[in-house]
Structures are given as structure tokens and as C-alpha cells.
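Contents: one structure, followed by commentary.
For this depiction, one protein chain was excluded, whereas all remaining protein chains were kept in their positions.
This part shows chain A:
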Amino acid sequence: VYLLFQALRQISQRTISTASRRQLENRVSENQKLFQEDNGLPVHLKGGAKDSLLYRSTAGLTVIGTMYTVYYLLVSSMPKKPN
């Protein structure tokens, strides 16, 4: 059992390949530079193109949904025609 334990310990301490190592490095200073750039962008769009895409999708879904809601509520408040 002790050897099994040793093996487990070695596996968990194994060096990570360079490809995935960048994922685990401290990128806070890079992000601080990006988000403090004097470009006049508001924080919700300051991360780049991905931000705009996500914002447009959210706003689009919400606006269409709100129009659908108003339509649905109007229709629901109409009396039904008797047969």
C-alpha cells in the first residue's frame, strides 16, 4: 500500500507540459494592463470583441423577449370569442 501511495504522490507532482503551463501562470498583471488602457471603453466592452458579441446577444435576446412578452400579455388580456 505504501508503494501505491508513493506512486500516487509522484503522479500528482508530475510536471505539466508547456502547452498547458500558460493556463496556470499568473496573468493578473497582463489583465491589469488591458483593463487600465486609456481607450475610453466602458468596462463591459473593454475585454475586446468577445465582450461586444456577448453583449449584443444578451441585449438582442432580452429586447426580443420583452417584445414577445408585451405581445403575449396583450393577447392574454383579450376576451376569447365564444363558439
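Simple rule for what comes next: a contact is a pair of C-beta atoms (placed from the backbone, for glycine too) under 8 Å apart; a residue touches a chain by one contact, two chains touch by 3 or more; residues count from 1.
Note that in this section contacts and distances are computed from a predicted model.
Novice: Missing chain's UniProt protein name, "Exosome component 7", "Eukaryotic translation initiation factor 3 subunit L", "Trafficking protein particle complex subunit" or "Cytochrome c oxidase subunit 3"?
Specialist: Not shown, but named in UniProt as "Cytochrome c oxidase subunit 3".
Novice: Residues on chain A that touch the omitted chain in the whole complex?
Specialist: Contact residues on chain A toward the absent chain are 24, 26-28, 31-32, 34-36, 38, 42-44, 46-47, 54-55, 57-59, 61-66, 68-69, 72-73, 76.
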